[in-house]
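With one protein chain withheld, the remaining protein chains of the complex are depicted in position.
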């Protein structure tokens, strides 16, 4: 777990979603890890009942592939599905390089929770492997507002098993909280593999039973929420041994 | 997703369950995809409280292997378990070529749901890989009767990742429904792999939480039921990227 990894051996060309100021003039300021800095893309937030417009512009100068955005959870007309279906889907399923498209989404009463979005165009597999995915968080008015919210995105990049596109402690996010805070973990996964999310020294309820690990297949998500009571420095990681060993582990620091 | 696949490279010898008229005189008419046409075998339907007799005849002239039927969900005496246990199981666990056996099953109050049946004889692995599996649907009087019911069986055949024994759009079933209909998806999986069932543009409840994908290991099942409200042409697929890319995807057409 603490052996040095040669960075050269693990370089990969990333392709990511970034949030821009109106008119795509310049990238939105990147305030914290995962906020707008790469993998995953910026978190899209909405409340049930919201109508959401996502203005997407394909700036993939490196590959000049068509790209798209496919959103889970929301209601939308097929034109905003973002999946390329030969002879069926419109422009939203394959936005050409240099062009833009506006996706129209509606957050329904049963859209609440944590969900993925990702490329679903013709090159979706290559694009997802390069980083084109992100998080949607849809809340209800009655949902408790967490004091801390952490996005944990399991995937694989550059031959490593990654959390938010990074591998091994020090590269993966070190999350921080204080005793007494309401902490929310938005756990997602994408790609080919199944994962198990585990936090040391903690437990929470799932379907009326205490758990401290959650099984997730690709595109499945978990919203884990608890009142923090456990000061210390803890591991969070995927409990698949080979994934943990291959980078899928991070630190969580709780102060009193 | 839309690249042509050379059929020759993916041929495999199938071995399937088929429903016959009494006395195994002739195959039951095949009315629709998956009904009695191959993979999966014919769906066995019962209501809780039903006593079910399944008359099985081994017609495997190609291999002359013994075969069997193992049924999930039902109560039965060990003689009707259909699993070959050396020195323990009777004829039902290994019905020789050309012979027949009658399995006696009882649908209990807690047998309701969607379940697999499959070969469990000495050559069960080869037989399942060749297609010897099917669906059991057991209902309660109070269960809502769906207007549409679709069987989605995830497995692998001929080097492809398959839905109902078929791979890639156009080969996999194109399901159809109308807005306002009660739609039920009977989702099953068998073999070596874990899958994630996802439908575009839809969501449903699971344990009090909205979801749009379901993780399933071999022999696990999901009954997904919703009132249709989303007109359009949608993908349904396994969200494991490599499985989707290898054929595990189909179309769902909803008209207004």
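As written, the chains take the letters A and B, and residue 1 is the first residue of each chain.
Convention: a contact is a pair of C-beta atoms (placed from the backbone, for glycine too) under 8 Å apart; a residue touches a chain by one contact, two chains touch by 3 or more.
Keep in mind that this is a model prediction, so the values were computed, not measured.
The residue touching the chain not shown here, chosen from B:49, B:78, B:144 or B:159, is B:78.
Seen from subunit B, the chain kept out of the figure touches residues 70, 72-73, 75-78, 81, 83-86, 88, 108, 110-113, 115, 122, 124-125, 128-129, 190-192, 194, 207, 215-220. The chain not shown here touches subunit A at positions 1-2, 169, 194-196, 198, 200-201, 203, 205, 207, 209-215, 230-235, 239-242, 245, 251.
The criterion applied here is as follows: only the chains that are shown with their structure count from here on.
Mean C-alpha position of subunit A lies 33 Å from that of subunit B.
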